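Here's the structure, in structure tokens; my notes come after.
Entry: chain A
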Amino acid sequence: MSDVKIGAYICQGCGLGDRLDTAQLAQVAQRDAKANVVKEHEFLCSEAGIKMIQEDIDNEGVNRVAICACSRRAKTEAFTFEGVAVTRANLREGVIWVRPDTDEARETTQDMADDYVRMAVTEVKYQSPPTPNQETSYTRDILVVGGGVSGMTAALEASRAGYPVTIVEKTGALGGHAAHAWKGIPMHAPYADPEDNIVDELIAKVEADSNITVFLNSTLSRTDGAPGRFVAHIAQESGPVTDRKFGAIIQASGYRDFDANELPEFGYASNANVVTQTELDAMAKEANGAPLKTKDGKEVKNVVFIQCVGQRSDKEGHLPYCSGHCCLTSIKQAMYFKDANPDIDTNVIYTDLRTPGAGGEDFYRSGQRKGVTFTKGVVSEVVAEGDRLAVKFKDLILDEDTVEIADLVVLATGMVPNSGVDIEAIAKPADDEEEVDADGEVEPPQVELPVESILNLSYRQGPDLPHLKYGFNDSHFICFPYETRRTGIYTTGPVRRPMDAQQAMEDATGAALKAIQAVENAGKGRAAHPRSGDLSFPSFRREGCTQCKRCTVECPFGAIDEDEERYPQFNEARCRRCGTCMGACPVRVISFENYSVDTVGQQLKNIDIPDEFEEKPRILVLACENDAYPALDMAGMNGVEYSAFARIIPVRCLGSVNLIWITDAMNSGYDGVILMGCQKGENYQCHFVKGSEIAHIRMSKVDDTLQSLSLEPERVATYEIAITDIERAPKLINDMAETIEKIGMSPFKF
Partner candidate 1 sequence: MSANVQAIESYRNSFLKEVEANVEEGDWVKMCMQCGVCSGSCPLGPYWEHPPQEIFMLIRAGKREEVLKSSSMWMCTSCYNCIARCPRELPITHIMHGLATYAERLGMAPKNQPTRKFALKFWDNLTKKGRVNELKLGVSLYFMNGFVEGIKTALKAMPLGMNMYKTKRLNPMEYFGGHGVKDTSGLKAILKKAEEIELAKLKKTDA
Partner candidate 2 sequence: MAKKEYSFYPGCSSQKGASGSNYQVSVDAMCETLDIQLNHIPDWNCCAASIGYAGGGELPRLALSARNMALSEQAHPDQDIVATCAACWLATRETKERLNDDEELMKETNEALAAAGLEVKANKKVRHMVEVLIEDLGYEELGKHVKKPLEGIKIAGYVGCQTNRPFGIHGESFENPVYLDKLTETMGAESLPNYEKKVQCCGGALAFSEPEKSQDLVKGIIEAAYDGGADMIVTPCPVCQMNVEVYQDQINARHGTKFKMPVVYYSQLMAVAYGSSAKEAGLDGNIIKAKQLEDIAGK
């Protein structure tokens, strides 16, 4: 740190000069925090202000810059300086905008600003400017796993953008599930009639594209590496294993039908004239316009379609979700009959008709116009009635049990994703990993595979992409679609959520773009998302590591493997830079160049803690930079006030919070600590998927620490905050201030 030269720049604009004693702030920066160069400016983000800073960097050797002005979320472009570490003291949104402009508030407001200046100068002292990582590898080839509608579309889109693509398809032909259909749900206005199946056109395009290589009858026997340097071992059914290098992977492994044999009440197993939608489409494809016949060769005069068969059901073994396409598929299939012969009676029995997509409602109306009957009802049983079928159901509109006689019954069974091994169900990184001693070990999961793996990843955390719910791959469906928990590997199509062919095509286009984004960022050695462009990456001090494996287990993205000597092996290109590993490390050996146990720990230690009798408590707020910190900034913009005793430090993710910070804060005499992260659980909004959840688990154990210090458990609180919580987040701070007033000040003030 011999060549560290810190410049602290204090802005007087936006009312800062009126509300704060900036000369005092300059003094604090220089005297308390030991900045080498300290300057005030009346308008720091102006051309002149920026020039002043740049000149100090160029001429005075300033290489650590503390901007004491507005929030780090404001004026980001102006305050970007190449080759130096930069931080911000949030005096505007974080101080003057959340405090009343009154004489009595002046002193505590100034206290706040003084501390934020100390904190910024201290933080930047412990930072160094990040440089691109050395593992950078640029491979433009994209691997697509699965040759159905999703996979072929992704391949064509990536190829059109100029990236070579390889498709690996398990079966002997391209086309996937949709290839079995006679016609498709319409994708074009007026959405009135079934359209030609899109699959043939897609196959022709793929085959004509010299930029796309197709491996049929092939699977991945092993996948190694990281974005920019994946190596796939492609095993052909009867042939050699081919090793190829890829920059990114798109998994489009599709779905299979729910097994109708599981549903004896619908008579599927016992009656040949009870068929699934997939089978009906195959029958129609074979007939190719000729009248459809029952299995005993009679022309079909009456068809009943039963919706939601074994799906949207909470019965054991059923699918709890809606597969999204089946209502439209039944309308399409009823039209097969109506278009051929309007005198054929077709009845669609549904509980809720759902026709998603732009043309869904039009297609439904078209079905009604063609005379397809739609009946709101629940089918209890399908039984043989002579050589026909009796469909017993309750008509929910007429509120009566009734029966319809049919020649053919079509079951809308749902989609089951081909999402590979559920590595978490097997590994269960249960809570008890916390109970492993600091120097103990967490063994890699011994996986027994009930399902065939799709990717066969050589990652320590397991061979496939983690699931979210109902077996669908976790693909951050709220904030960042396609992004799985394996950087550079994207899911698309029904493996990620139920969808029809048209939605799958749109979806695949998005996944192709994400894959390209990963390829390009990996090539430049920086994060793809959500911290796009971030050059920092984690490293660890080998001599201090106890090989406890917590970092490898807790990394939400499976970025950390183990080397031959059982030390963690960071794969920077897989890393999203959340810092969950840093938060996990009991011996605190993991750090980023510009984000470490010290950059935060030293800040919280360097604020001024007034003694007990001054009645100025201190509340440390560790706020996630993604939602909680912006919410607090917006509170400032909206003039929502909060306690002057709060000191807020943004963190990359709550997952990066190391418990030492809490212990240090308590030992330093803070009266309360608040952690603010994103929503966790099934509907998580955590940008790093598991960070907030892991932090909550860690914090649930913090009571022991508090007890050992004889402190009240109320002094530490962990919350889930949404970016819209601009009233709630300040209120939680104020609540803590009230709590402290009730339980008294911390005895740990020196």
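A quick word on the picks: all candidates are chains of the complex that A comes from, given by their letters.
Please note the rule applied: contacts are C-beta pairs under 8 Å (C-beta built on N, C-alpha and C of every residue); 3 or more make two chains touch, one makes a residue touch a chain; residues count from 1.
Quantities reported herein were computed from a predicted structural model and do not represent experimental measurements.
Every option in 1 or 2 comes from this complex, but the candidate touching chain A is 1. The part of chain A that touches candidate 1 in the complex is made up of residues 302, 343, 345, 347, 353, 364-365, 368-369, 371, 373-376, 390, 395, 397-398, 402-405.
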